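A single protein chain has been omitted from the complex, and every remaining protein chain is retained in its original position.
As written, the chain order gives the labels A and B, with residue 1 at the start of each chain.
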Amino acid sequence: MPHYSIFTLARNALTGHDRWTEAWRSPPLKPHYDVVIVGGGGHGLATAYYLAKEHGITNVAVLEKGWIGGGNTGRNTTIVRSNYLYDESAGLYEHSLKLWEGLTRELNFNIMFSQRGVMNLAHDHHEARDLKRRVHANRLNGVDSEWLDRKAVLKFCPVLNGDPGIRYPVYGATLQRRAGVARHDAVAWGYARGADAAGVDIIQNCEVTGFTIDQGRIAGVETTRGVVKARKVGVVVAGHASVLAGMAGIRLPIETHPLQALVSEPLKPILHTVVMSNAVHAYCSQSDKGELVIGAGSDLYVSYAQRGGFNVIEETMTAIVEMFPIFSRVNMMRQWAGIVDICPDASPIIAKMPVAGLYFNCGWGTGGFKATPGSGHVFAHTIARDEPHPINAPFTLERFSSGALVAEHGAAAVAH
Amino acid sequence: MMQIPCPWCGPREQQEFRCGGEAHIVRPADPAALDDAGWADYVFMRRNPRGIHRDMWNHVHGCRRWFYLARDTVTDQILAVYKVGEPPPEVDADAPGTAEPGR
Partner (left out) sequence: MSAGAQSFRLPAGGRIDRSSPVGFTFDGRAYRGYAGDTLASALLANGVHRVGRSFKYHRQRGILTAGAEEPNALVQVGLDRARTDPNRRATQVELYEGLEAQSQNRFPSLAFDLSGLTDRVSPLLPAGFYYKTFKWPAALWMTYERAIRHAAGQGRAPGRPDPDRYEHVHAHCDILVAGAGPAGLAAALVAARSGARVIVADEQAEFGGSLLSEPDGRQVGNRPATIWLADILAELSTMPEVRLLPRTTVFGYYDHNFLGLVERVTDHLAPADRPGSLPRQRLWKVRARRVLLATGAVERPLVFPDNDRPGILLAGSARSYLHRYAVAVGRRVAVLTNNDSAYRTAIDLADAGVEVPAIVDIRVDPTGPLVDRARRLGLTVMAGHTVTAVAGKGRVAGIAVERLSPDGRTLAPGVHSRVDCDGLCVSGGWTPLVSLFSQSRGRLAFDGAQAAYVPGTSVQAEHSAGACRGTQGLGACIADGHAAGMAAVDQLGLTVRRPADPAVDDPEEGPARRLWSLPGKGSSGRRKAFVDYQSDVMDKDLKLALREGYRAIEHVKRYTTAGMGVDQGKIGNMNVLGIVAEATGAPIPEVGVTTFRPPYSGVAMGTLAGRAPGRFLAPVRTTPMHDWHAANGAVFENVGQWKRPWYYRRGGETMREAVNREVAAARASLGMLDATTLGKIDVRGPDAAEFLNRVYTNAWSKLGVGRCRYGLMLGEDGMIKDDGVTTRLAEDHFHMTTTTGGAAAVLAWLEFWLQTEWPDLKVFLTSVTEQWAVISLCGPSSRQLLWEISDGIDLSAEAFPHMAMREGRVADIPARVFRISFTGELSYEVNVPAAYGAAAWEAIWTRGRAFDVTPYGTEAMHVLRAEKGFIIVGQETDGTVTPGDLGMDWIVSKQKPDFIGRRSLFRADTVREDRKQLVGLLTESPVEVLEEGAQIIEEEVPPAPPVAMVGHVTSAYHSPNLGRSIALALVKGGRAREGQKLYVSMPDRTIPVTITSPVFYDPEGARQNG
């Protein structure tokens, strides 16, 4: 694997960049692997990377039906934070945030993790109560989080609408300074490059069409490119989790909903943090290219169409213009949708399945991107050891029977 | 954005409606007789199909009636609409997808 640095860049510049080699190979699909990961998004590639790096399991294939990073990894609004309410979630997302902080170095690939802070706005004292509850819990869980009063909010983000007479004026906000945004595609590519270097086969354009199950134990997967044997199969397919689970005869508590996002035309730097609001219902940051990156809400019906209602775009633009009246004349440049798999408690499932050797990592809903490194890390552990890492132990499928849900609706009420 | 044919009001814009999720999940007659997993299956587990789905919709900004759609979740084409109590019609996913919106 060619090392990336300013020096190798300069050296290659002398030869017109003709000598760079591929970031990852396109190897032929082998008939047998120790572990097959279904889904070449950020989570799947991270899982493969950590399987190789932390557990020495390198005979691994990542099977991607399209191109890697083409699902929600390449469609999200790139927010990374860990200020979740419950211990279980805080543990998971903070684990992830710590990995984010070293990821550029770890992968020798600049994933542009920009710790510019994430603010969650409160618009009245009721919202403030709920948000402060989170701030207190975060502090005790070792997650940086602070409460800003109205004045401090407007100082930290002067482009916010500070008019006290509006319907939902700014009352205060939580701020997680270590939170921020990252370059979404780079995360997939960085993990792919790292996994590939460790021997993992990344197979694109290979769709899984079924599982081979032998006496209650996974034996392999059927794909559009033939049967692949494996004693362990990890499935990380975002919106399509139910479809894959169905192939193994498993029912999931998941619905797949459209989630939309959009970007504006590029502007000179104007917004220097990430702002989210539940009451006004939108969130916004500015990319390094200068686009305002805006998340819309999800529609509440099952759909795999990657579309969503136009009214959601209108409502989101309303919220943005209400929060940032100076953005009114700025053009929306591109809108799109992804499909997200939503669990009833807005928390993921990262667990062993009733079929031995089969593992699912799903249900991230609207906020899976931020968890990419941590999710891959604990999922790799779960697959390698056939038992969950303590961090993902609460995120079972069985919690829906026992009732031990991790109800993070408050933390995840706005899609992000 | 879909145009949804409310069986009571006629075709209306999607945002007049709220989706209530999967249809035809019958509430168990004797929940106490179920084990935790059986109960969880009713409360939480969903088909979530890629393809033909029957779901419940409420015309919240209209007649406030609940009704059912058969819908292709891959294309969001509406294949059939029927009222509560009506037998679910057979639908064909390959039905022509170029239907015009209603007036």
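We adopt the following convention: a contact is a pair of C-beta atoms (placed from the backbone, for glycine too) under 8 Å apart; a residue touches a chain by one contact, two chains touch by 3 or more.
This structure is a prediction, so every number in the text was calculated from the model and none was measured.
Undergrad: Of the chains you can see, which ones touch the chain that is left out?
TA: Computed over the complete complex, the missing chain touches A, B.
Undergrad: Of A:166, A:356 or A:393, which one is in contact with the hidden chain?
TA: The one listed residue touching the chain not shown is A:166.
Undergrad: For chain B, which residues lie in contact with the unshown chain of the complex?
TA: So the residues of chain B touching the unseen chain are 1-3, 13, 18, 20, 23, 27, 30-32, 34, 36, 39, 42-43, 56, 58, 60, 64-66, 75-76, 84-85, 97-101, 103.
Undergrad: Tell me, which residues in chain A touch the chain that this view leaves out?
TA: On the side of chain A, residues 4-6, 8-10, 13-14, 16-18, 20-26, 66-70, 74, 87, 90-91, 102, 104-105, 108-116, 123-126, 128-137, 139-142, 159, 161, 166-168, 183, 185-186, 189-190, 204, 264-270, 280, 286, 288-290, 305, 307, 310, 313-315, 317-318, 320-322, 325-336, 344, 399, 401-405, 407, 409-410 touch the unshown chain.
In the analysis below, only the chains that are shown with their structure count from here on.
Undergrad: Centroid of chain A to centroid of chain B, CA atoms only: how many Å?
TA: 29
Undergrad: Would you tell me which residues of chain B are touching chain A in their complex?
TA: Chain B residues touching chain A: 1-2, 13-15, 18-19, 21-22, 36-37, 39-41, 43-50, 53, 55, 73-76.
Undergrad: Which stretch or stretches of chain A touch chain B in the complex?
TA: Counting only chain A, the residues touching chain B are 240, 242-243, 246, 251-256, 299-305, 307, 309-311, 344, 400-403.
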